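Notes follow the structure.
The complex appears here minus one protein chain, its other protein chains still in place.
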Amino acid sequence: MRLLFIGDVVGRAGRRMLRDHLESLIEQHGIELTVVNGENAAGGWGLTPETADELFAAGADVITLGNHWADRKEILPYLERNPRVLRPLNWPGEPPGQGAVVAEGRSGCRVAVLCLMGRVFADSLLDDPFVAADRALTGLAGQAAAILVDVHGDATSEKQALAWYLDGRVSAVVGTHTHTPTADERVLPGGTAAITDVGMTGPRDSIIGFEPDGVIRRLRTQLHVRLEVARGPRVLCGVIVDVDRDTGKARAIERIRVEDPG
Amino acid sequence: MRLLFIGDVVGRAGRRMLRDHLESLIEQHGIELTVVNGENAAGGWGLTPETADELFAAGADVITLGNHWADRKEILPYLERNPRVLRPLNWPGEPPGQGAVVAEGRSGCRVAVLCLMGRVFADSLLDDPFVAADRALTGLAGQAAAILVDVHGDATSEKQALAWYLDGRVSAVVGTHTHTPTADERVLPGGTAAITDVGMTGPRDSIIGFEPDGVIRRLRTQLHVRLEVARGPRVLCGVIVDVDRDTGKARAIERIRVEDPG
Amino acid sequence: MRLLFIGDVVGRAGRRMLRDHLESLIEQHGIELTVVNGENAAGGWGLTPETADELFAAGADVITLGNHWADRKEILPYLERNPRVLRPLNWPGEPPGQGAVVAEGRSGCRVAVLCLMGRVFADSLLDDPFVAADRALTGLAGQAAAILVDVHGDATSEKQALAWYLDGRVSAVVGTHTHTPTADERVLPGGTAAITDVGMTGPRDSIIGFEPDGVIRRLRTQLHVRLEVARGPRVLCGVIVDVDRDTGKARAIERIRVEDPG
Partner (left out) sequence: MRLLFIGDVVGRAGRRMLRDHLESLIEQHGIELTVVNGENAAGGWGLTPETADELFAAGADVITLGNHWADRKEILPYLERNPRVLRPLNWPGEPPGQGAVVAEGRSGCRVAVLCLMGRVFADSLLDDPFVAADRALTGLAGQAAAILVDVHGDATSEKQALAWYLDGRVSAVVGTHTHTPTADERVLPGGTAAITDVGMTGPRDSIIGFEPDGVIRRLRTQLHVRLEVARGPRVLCGVIVDVDRDTGKARAIERIRVEDPG
């Protein structure tokens, strides 16, 4: 079975890429289940109920989030009643919503999705992602034919460590958060597909989705500079993981990149 | 003219990849100048005079470093007398050595190389890389037909910001330090080639070059666990930047990846 | 001559303590010049022109700031025209305003005041405070009978290092930012008075000035919780430094603490 994972959707530009391309990607590649990281879908920061609905309408089956999961307060009740939107599993303090779900794919396959956050360089104090993953996997035992883990974080070492740690126990560990695709996709020895970051979906000529000028000024002045989602050409970044339906192991992982002139 | 840049060489495995493949890459692609990041060349941490000599013997014209530049004390006098080994330009406190050099390529072209470090998430307190780059470029005005900048850092936003900031003023801004190649190579509108990270050169089946078990244990226990450079298959990661000899602008940037069974 | 330095004034509670007690402290101790850290004077975050005027009206001669210096945009033009309000000297990017001033005391003594920030653990990327201090002191040579330095920062090691570094060259190095007074006031061997932090001026029964419940919830949930300046009893924290008018060296440093029932 094929799982499609799309990296951090940034603002309207990102949502439009999903609307314009997701269904055809799903058809073309015979995708069983589509997971989209939506933590920047609402204007660059967070997710609102409306933007979540838009991502689902575009073809997402599950939405994962990251450090920006609670930027929009209106998403909190939505998370409580919609188990297909995941906040980070290892967020501390018993937050609303959940960090893992078992969803049913197009042909009825059950696929578990986990939303984990790395702690190295994170701007929040988080619970241990290794411990959180172990606990969630114990709870999910026997419930899904495939397991996909989104690891949202900065440090390549930690994201790769989680992939190796989970190797053989999950179908795929895909990184998000840096908004920059890495060229290190591979299937690890135990059968887990891994990539350090799948990259983002949104404005192409940008710094992680935003107008370069604002980001540069913020760095140079260390003052609060309002960042604008960039204009112009758009890009969609993701991966397709081919999973053996019987063993839950990955057979292959392939990067996807779609560009639009804007 | 073509410039070859090779990412962080890790330990003996990385040095061997250079010895086995660098000359043929240089021949095959008609490379004018070769720059190698050597900050992990000596057993994974730092550079010694011997390993520096080995990198030069393998074909490097200039060696750049990063946060590990001073891990081996014996390199300090070597830096003083060898201007082709660069420590970070924006390291504070007037350290020995230099952070920029103008080197002559195979056909006599003069190429300036800068070694910059990003500050976001860095484990050291560094001087402003934007200011340091401006100053160095002023000093280099008219001295080189091409300028290549190694930006060694963690944060994708900061590395991309430096590339956009320098766009039109240098030939290429290539990232290092995460040991993970990114798939975002491009030529920016002003004619500067950019990639967020070129990746590393060393053991392939590893976490940023090291045995996965040790890295996982270090993260899980938060104790000092000695990391070992991994064994097995090796990989070389780099980029080739094609620069217009007359304008100093980049025409193209291409990722290079060579694998060896180990 | 005696210099009075008052630590971070927090909100209305802090401003009220100044209004109610500053003049009598100045009279009682025969103060030559009064410096107040005002970075939290406006509702807990930043300084507005109105709150600055209030601090001056209460008896402040110079106002220093810290990491919150630019929280209120309306202060930026005020900084340009009022050289007695200091933003951090080592803030990067050539910000508006200045970080040092020579002010005249009640009896006509000229006193230089510097506003420095520590970099360790700082949430902003700052220029080197050691270098910035050296430069400023060179520029101030011969212009003042006493020099007082506010070092705004988290790490005790760095703040003490700046005090020892400047020992013999300035009259006093007084720490701010942690909102917690330290009991380590002393005159260093070279004649510089030093204290790691003078503490804050504002609500006493609080966590660094704020209602405990909000701070605890923010830490436990890692979510954005709006912090309220606490109510109830108030405290004023500061130090008096006795400086030899002829040598500029400190003779003594004494902690000041005033409480009000609230």
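Should a chain be cited, it is by its letter among A, B and C, assigned in written order, with residues numbered from 1 in that chain.
To be clear about the criterion, a contact is a pair of C-beta atoms (placed from the backbone, for glycine too) under 8 Å apart; a residue touches a chain by one contact, two chains touch by 3 or more.
Here the structure is a predicted model, which means the values were calculated and not measured.
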Item to check | Which residue of C:D127, C:E158 or C:D242 touches the chain not shown here | outcome: C:E158
Item to check | Selected residue (touches chain absent from view) among C:I207, C:V229 or C:V243 | outcome: C:I207
Checklist outcome for this item: Across A:A57, A:L125 or A:A252, the one contacting the chain not displayed is A:L125
Item to check | Touching the absent chain when the full complex is considered, from C:P181, C:P203 or C:G248 | outcome: C:P181
Checklist outcome for this item: Touch rule applied to chain B and the missing chain gives residues 70, 91-93, 95, 124-126, 219-224
Item to check | Residues of chain A in contact with the chain not shown | outcome: 92, 119-120, 125, 127-128, 131
Checklist outcome for this item: Residue positions on chain C contacting the omitted chain are 120-121, 128, 130, 154-158, 160-161, 164-165, 178-184, 189, 196-197, 199, 205, 207-208, 212, 215-216, 219-220, 255, 257
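Definition applied: only the chains that are shown with their structure count from here on.
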Item to check | Chains touching both chain B and chain C | outcome: A
Item to check | Most distant chain from chain B, judged by the mean position of its C-alpha atoms | outcome: C
Next on the checklist: For chain A versus chain B, which are copies of one sequence, does the interface use mostly the same residue numbers on each side, meaning over half shared, or is it different?
Outcome noted: same
Next on the checklist: Measuring centre to centre with CA averages, how many angstrom lie between chain A and chain C?
Outcome noted: 45
Checklist entry - When the C-alpha atoms of chain A and chain B are each averaged to a single point, how far apart are the two points in Å? => result 30
Checklist entry - Got the chain B residues that touch at least 2 other chains? => result 120, 128
